[in-house]
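For this view, one protein chain was removed and the others were kept in their places.
Note that the chains are named A, B and C in the order they appear, and that numbering of residues resets to 1 at the start of each chain.
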Amino acid sequence: MSNPYIPNIAVIRKIITENAVNDIKTFEVVFEDPELAESFTFNPGQFGMVSYFGAGECPIGIASSPTDQGFLQFTIKKVGVVTTALHNSMEGQKIGVRGPYGNGWPIEAMEDKNIVIVGGGFAFTTLRSLAKYMLHDENRDRYKDITIIYGARNPGELSYKYDLENWGKRNDLDLVITVDKGDAEWTGREGYVPTILKEVSPSSENAVAAVCGPPVMIRFTMPVLTELGFQPDRILLSLEMRMKCGIGKCGRCNVGNKFVCQDGPVFTQKELESMPKEY
Amino acid sequence: MNSKILGKNQLTKFIDEFIGEYRVFAPVKKGKIIGFDEIASGKETCLDFQNTKQPPKSVFFPQTEVLFEYKKGEKGLEKAGSGDRDKILLGMRPCDARALVIFDRFFSSGEHEDLPYLQKRERTAVVGLACNHPLNTCFCTSLGGSPFGSEGMDLKLVDLGDEYLVEILTNKGEKLVEDIKWLRDAEESDLNRARDLAEDAENAMKPKISTDGLCDKLDGMFDDPVWEGIHQKCIGCGVCSFLCPTCWCFDVLDEDTGTGVKRVRIWDTCQFPLFTKQGSGFNPRPSGKERMRQRIMHKFNYYPKDFGEFGCVGCGRCVRECPVNLDIREVIRAVMSV
Amino acid sequence: MEDLGKTMQDVARRLLEEGKVDLIVGYEKGTTPIRSTPCFIREAGDVQKLIWDPTCEANLTKYLLDRDERIGVVAKGCDSRSIVVCLAEGQIDRDRVTIIGVPCQGVINRKKIEAELDKQEVVEATVNDEEIKVRGEGFEKVLPTTNYLCDSCLSCRHRNPVIYDFLVGEKVPEVEDANDFAEVEELESRSSEDRWDYFTEELGSCIRCYACRNVCPMCYCKECFVDETMPQWFGKTDDLSDTMIFHIVRAYHLAGRCVDCGACSRACPMEINLRALRKKAEKIVKERFDYEAGTDVEEAPVLGTFKQDDSQEYIIK
Partner (left out) sequence: MLETLIAEDDKEVPEKGKSGDEWEPKIIAFLCNWCSYAGADLAGISRIQYPPNIRVVRVPCSARVSPYFIIKILQRGWDGVLVSGCHPGDCHYISGNLVARRRFSVLKDILEYVGVEPGRVNFSWISAAEGERFSKVVKEVVMRVKALGPAERLVKGG
C-alpha cells in the first residue's frame, strides 16, 4: 500500500509553445527514475496530477500517446497558480507527476468501429492522444475509418500544428480543421465545430463519437450527433471538474455518486443522462 | 471472555495501565470546550460529559496534515512520518465509533487507498462509552445507530452508577484487559442493570425520524423545488462539516517552509464556493442551493448507493452548533414529506 | 406588555397582501429550546410563524445582500445600524428594502445558559424579556434574562432602530453611559506579552470554519482575502500565524464598520472571544476620529476619507 499522494519527480525536457498568444504550451517531461520512465503505461484520455513544488498540483490530461516511449506530454493553458508557475519555468525544471488516473477513452470497445473525433480549443489534448494512438502503425488497422473534426477560435489558437500537418498528408484519415474566425492567411474552413460537423456529417453506422471541448461547444454538438443517428451509448464525453486528489477521496469532482476523476472523466452520453445535470 | 467491572475511582488507575505503551486519547476540557486530546495520565480526563464539541476524527484525519516535504536541492521527497506507537481512543460515544467505521470504509475503497489515514487508523483500539442520557438533539436511532451501540469499538464502558461495566467486543479489546488482574468479573445483576439502562436510553430517543426509503426518494429529487426552501438561511460556513464525524472532504495545497515546500492537506467543505470553482471561473455549484443539496445528497443518497448505509450517524453536532439553527432533521423531514 | 410578535405579524401580513414586498425575512421558533431561526415568508398566510423574543439573535441584514427581490426585514437596533452601513457602502438598494424596526432589550447568549446548567440539558423553555423558564430531566429553573444576555447587548447604546419604515412597539429607554469598551481597556492595561499570550490562546482554537465571516453583514467581498490565490497573501491551514492574521485583518476591515451586533461571537463553535479583538478597532475610530458605525447613511466610511487635523502622534517626529 504506497502513499498515493507522493508524486514521482520528473524533469521538463522540452517546452513547445502551441498558440500565438503563447498561453498554451506543451511540456515534454521525463521521469527522473529511469525504471519508472520505462515502466510507466497509460491509456489515451487518462490524466496525471502535475505538481510544481511551491505552487501546488493540478490535473492535466496526458497529451502524448502511449506509443510515445519514455516521455509524457502535458498541454497546459496558463490560467491559475500552478499553470502560471509551469509556464514561467524553463527546460530542466524538476516537477512532480503522479498517475495515470481516470478511465480514459475505451480503446478496446472502439476497435473495428468508425471513429469520429470532435474536439474544440485546447481541450483537444486527450483527443490528440487518442488520435496519435489509433494512427500509430501497430494500431491503425484495428480501427475502421477515422474522422477528426477539430476547431479553435482562430488560426493562432490551433494546437499541435505539426501533427495536423502530418495527419493532413495521410489518406487513411479524414481531417477537418476549422476556426470560428479566420485571418488574412487562413485558407481553411471557417465556422463553429457543430456546424462543420453537420456539413461533414460522418455516418453513424457502426461508429463511435469522442467529444471534448468547452461547454458551449458540447451543448451544440450533442444534438447534431443525435441527429446524425449516434446512439447515446456511442457518444463519449470527457468531463472537466475541479480536482485536488485525483484518486476519488477529496470529494469535490462528483457528479451524482460518480467521481469524475475515478469513474470518469470519460462517460457515455447514456451514462450522463442517468446522472444529475451538475457539470 | 466475559465482561469486567471497573470502579469509577479506579478509572485513573485503569488508564495509567496503558500510558507509556500506548498513546491514549480521551475527552479533555480545554477552556470552555471538551475535545479529544492526548493525555499523559488518567486524571486528565473526565468521562462525565455529553459529547465532545469536535468528533475524534481529527486524531486520524487532522485539520492540517503534511503529506510530504520537498527540500530544495535534495533528491526525492521526504515522506511524512507514518503511524508510530499504538493508540487507544477512550471515551468515544457509539455514534463517533460508528462514524469511524464509515470513514474507514470510504478511505479504503476504490483503486487508491488513503494511506496517511489508514496508517494512523491501523494501530488503534477504541474504548467506547455508552450514552445513558442521550441529548434530544441526538438522532442516532433514526439512522441505524443506538446509544448503546458497539459498532467500531473494541471495549465498551457502561456507566452503572459508581462502577463501569467493561464489555469486551473484539480480541483486540480482550488483549487490552487480559493482563489487568485487578478487574473483577461482572455478575448477572450488573449485566441486567446495563440492559435496563440500554432500554431506557433507547426509549428516551423517541420519536424517531423516519428515514426508510430516504435514499431512493432522493434519487428523483435532484431538481425538486424543495431545495430552494431548505438552503435559504444557510450562510455557507464550515461549522456543520468541520464538526461532522463523517465529513472527510479535504483540500491539497503547498506551503513554503523557506527551505523547501510542504504539501499539506486541510479540511474542506462542499459548502465553500471555491470547493468546485474551476480555473475557467465556471462553478457547477454556484449558489448555496446546489451546495446544500450536494451535502444532503452525498450523506443520504450517494454514499448509501455506494456503501449501503447512510453517511450520517445522527450525532447532532451540526444541529447544536449551526449558527442559524438549520436543523438537518428538519431537512430530512422536508425531503421525506415531498 | 404588548405582544410585539403579534404586531409584527400584522405589519408583515399587510406588506405581503398589498404586494409591497415579495419576501419577509424574520424569526421563527427554533428546533431546539432557547433558539430562534431566520425564516423566509412569501405567503401572507404564513406570517403567524413570525415570533419576537430575546432569542432572536441572528443579524438578518446578511440576507439582504446580493438579492434583487423586494424584502421586508425585521431589524433590531444593531441590525438597523448594519443596514445603514450597507446602504452607505452601496450594497443594498434602499427602496428595495422595507425595514420593520423593533426596539430590543438584548438577546440571549445560549452558551451562557449552557455553562450555567453545566451537564443538565434543557428540554423545554419559555422566554421573555424578564425571565427564562427552563425545564429538563429532573430540574426546573427560572433564570433572569438580563444575566444571560449577549456581551454586546449588556453595553448596547442603540436599543431602538436608527432607521425603519415601520416600528413595532414603543421605543425603549436607551442606556447612555454604557461603557462598552471595558473589556478592551482591561486588555490594554496588560503588557504586550500578556496580550500576545491571551490572543494566541484564544485564537489558537479557531478551526477556520469562517462562520464569523459568513454570518457578518459587513463581510460581503466576492473573494475574501484569505481565499485569494494570485497572489496568495496568507495560508489557509490552521497554522497559528495564518489564523491570527485572518482575525487581525478581519478586525482591521471592520474598523468603523462593525456595529457590535455580536453575531460572530455567537456563531463561533469554539466560543472564541472575537469581541475583544473587534471592539479595539471600534474604539480606535471612536476615540481618534469620533466616528461611530451605522448612524448616518450619508457619512463617508472612516478609512475612506480623512481630515486635515487627523491625529498623527504615532508618526516618528
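Note that in this section a contact is a pair of C-beta atoms (placed from the backbone, for glycine too) under 8 Å apart; a residue touches a chain by one contact, two chains touch by 3 or more.
Here the structure is a predicted model, which means the values were calculated and not measured.
Check C:A44, C:L154, C:C224 or C:I248 against the missing chain and you find that the one touching it is C:I248. Touch with the chain that is not drawn comes from one residue among C:E43, C:E176, C:E193 or C:D290, which is C:E193. Interface residues of chain C with the unshown chain, by the touch rule above, are 184, 187-188, 192-193, 195-200, 225, 231, 233-235, 239, 241-242, 244-245, 248-249, 251-252, 255, 277, 280-281, 284-285, 288-289, 302-306, 308, 310-312, 314-316.
Convention: only the chains that are shown with their structure count from here on.
Taken as a graph of touching chains, this assembly is complete, with every chain in contact with every other.
Located most centrally within the structure is B, per distance between chain CA means and the overall CA mean. Of all chains, the one whose mean C-alpha position sits at the greatest distance from that of chain C is A.
With centres taken as mean Cα positions, chain C sits 50 Å from chain A.
Taking the mean of the C-alpha atoms as each chain's centre, chain A and chain B sit 40 Å apart. Once the centre of each chain is set as its mean CA position, chain B and chain C turn out to be 32 Å apart.
Multi-chain contact residues of chain A (touching two or more other chains): 80. Contacts from chain B toward chain C in the complex involve residues 30-33, 48-50, 53-54, 63-64, 133, 135-137, 229, 232-233, 235-239, 241-243, 251, 253, 255, 264, 266-267, 272, 274, 319-321, 323-327, 329-330.
Those residues of chain B lying in contact with chain A across their complex are 67-68, 70, 75-77, 79, 106-107, 109-116, 118, 222-223, 248-254, 256, 260-261, 263, 265, 268, 270, 275-280, 282, 284-285, 290, 294, 297-298, 301-303, 305-306.
Per the touch definition, chain A reaches chain C in the complex via residues 80-81, 84.
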